[in-house]
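This report concerns only the one structure given below.
All protein chains but one are shown at their positions in the complex.
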């Protein structure tokens, strides 16, 4: 008998692991490490998302799914484009009521997933967070219990366990043992909390590489269900230590989302069948080289 | 102005940061990474410990303090010597009532410190852990509250924030930025939960080394109050990837703790003033070489 | 702005900032290189602790921050935000009110916002930081309102919080602080008048007799700023 590899095509991964009506986690933060190759495939397959779970700061990963009309509700700590501006699909769908926003904050993003990762029924919050408007706006996910040691009221959040999460790592072997070369954001807790995990990677490395670097392995393979080999798969966002975000493309995206987002989707998502197609459309090797070449301190 | 270094003598560190009657955390697990140079100094200075907090599996780090008569109570998930046998000081003091044992388990060890690290008033447990004798034996630290989302009863543990913790890392710079070369056990959560942290290290490395390895730094310096430069300071336990535990010495220790522990303390603790003295008494360079030379797969 | 923020930080403090923070990052690094060598600063989502910052990036999660003393995982950063270790939290908002509360949730009524904001992110932790500093890239009456529509980060509110509250507000026009829990003009940036500030503030700002001028950067500060920020990320941030 021999060991089974988990590297499969993005189309197969989405077909098998992303069910219509699922609770979907998407990793990455701001315009970094968004697993866009898989997210574009979710849009191609028109999978409907019951509830979207993100890091404390979501970006295109959430906004594109929303703009494609696939998201029913979102746990929202922040959706935006940092210094590049606001997320227009998110705003439009939220303001028109097509998207239900379950307001939350950074503490919810982290502790709800940690509660999920530890199989806790709920997760208490540190004192003070009850003073904002967030728990008042979202009484479904923030509730009060008694501290059994002091009898005082304590605000708690619901534990969250996504049905499936889509996370980007820089390297993994064929069995799912994976390395974040840069920041991990909240992706590791998301992986731990999720029932199924699709890992998009820049490169698949040999198992021997993993064994030589055991002190650097962030994700043990047992937590991973499918590996998608998608170089430049984060575009237009960055993949830490591999390439930076494509500011020109993000500005084009933001303009499109203000004006005619379906044209954007037609050109870049429905009009491309694979990650390779997509990379040709956004500018091929020349664009890739440009995003890799930059001043770095390390 | 220039940046202040945190490397100080072990005597000064214990005088300044370990108060009589404190809640003390000691890092390491089984016969690995016990910060014994600092613990021996605590015994020399006869600091009284109100409550001892350990990893899920304590060893000499707890047993020696108990045998020196300094510990009033202990959160006990396990105190022992794994394949080498039971902890006799612990047994003797527990059975005679001189030591108050607050029975707990691995889940308590981890989640009570995580609760402390996150400033939570308490920490819920996953369902099922209420079925053992542990919460019945320790109703002070295990209590039941309501899940505010379902109304069901949920067993919870007290959050723990040690006044000071003594942890061993392999490397740190003079500002406390530190690396665990091997396993971290539960030491990182202990550091996060503690008010003050004394870090014992095998070697102090330059800040430039840290900046070159930023992806490998486990502890940011802001969490560390004092750094103790103590090569071989874990003896008779191991320091991961530096040297193994001294099985002969541990057997001598266990024999002494069954028979005449004060003679052991006189010879190895009260009879030595510094870590350097101690290393001479246990066999000097020859012993050190022997513990470093062994078959390793990496 | 950078100079005012840098001088607002003290030696040995631990400082944290979130999204859109080129200016606070630069200010922290300048403080560290001048009067506050023992300052620790943490760049939000990237987890970078004391990054070298050459060059200063636009994004708080940029991988160019990762030459640092530690890449502290974000969940650990968030644990830290709840601990007394954080001395200064840098905050901002779509709306900021006279008592220093900040709003990133939106504008309008619950359930029918006419403007949906991005969300509160880390601002709720303002309730636990020793103090916080507000900075904003614009200064107008849409931002500075009498009372925020929603509270993402509490300023001086009626409920008790652990934080001592906001200590300073820095905008492209001026520096402000607080007197009896209400915002007060402290100093004007060069070429700015009191009228320019009051016209662009949607509530009655306390105007003391001795409004000073915001100090200009010293030669030393300028040298550091130019070396750290060759791309001009800080300047580009101002609207």
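Chains here go by letter, A, B and C, matching the order in which they are written, and residues are numbered from 1 within each.
What we mean here is this: contacts are C-beta pairs under 8 Å (C-beta built on N, C-alpha and C of every residue); 3 or more make two chains touch, one makes a residue touch a chain.
These numbers come from a predicted model, not from an experiment.
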{"item": "Chains shown that the absent chain touches, full complex", "value": "A, B"}
{"item": "Touch criterion as defined above, residue of B:5, B:20, B:82 or B:153 at the omitted chain", "value": "B:82"}
{"item": "Residue among B:36, B:53, B:68 or B:110 that touches the chain left out of view", "value": "B:110"}
{"item": "Residue among A:54, A:89, A:145 or A:177 that touches the chain left out of view", "value": "A:177"}
{"item": "Touch list for subunit B against the chain that is not drawn", "value": "29-32, 55-57, 76-80, 82-83, 86-87, 90-91, 94-95, 101, 103-107, 110, 114, 126-129, 131-134, 136-137, 182-186, 188-189, 238, 240-241, 244-245, 294-298"}
{"item": "Touching residues (missing chain, whole complex) on subunit A", "value": "1-4, 117-119, 173, 175, 177, 192, 207, 210-211, 214-215, 217-223"}
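The rule is simple: only the chains that are shown with their structure count from here on.
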{"item": "Starting at subunit A, fewest touch steps before arriving at subunit C", "value": "1"}
{"item": "Chain at maximum distance from subunit C, centres defined as averaged CA atoms", "value": "B"}
{"item": "Rounded Å distance between subunit B and subunit C, as computed from the means of their C-alpha atoms", "value": "39"}
{"item": "Subunit A-subunit B separation of Cα centroids, rounded to whole Å", "value": "37"}
{"item": "Touching two or more other chains - residues of subunit A", "value": "126-127, 182, 298"}
{"item": "Multi-partner residues of subunit C (each touching 2 or more other chains)", "value": "48, 52, 66-67, 71, 82, 128"}
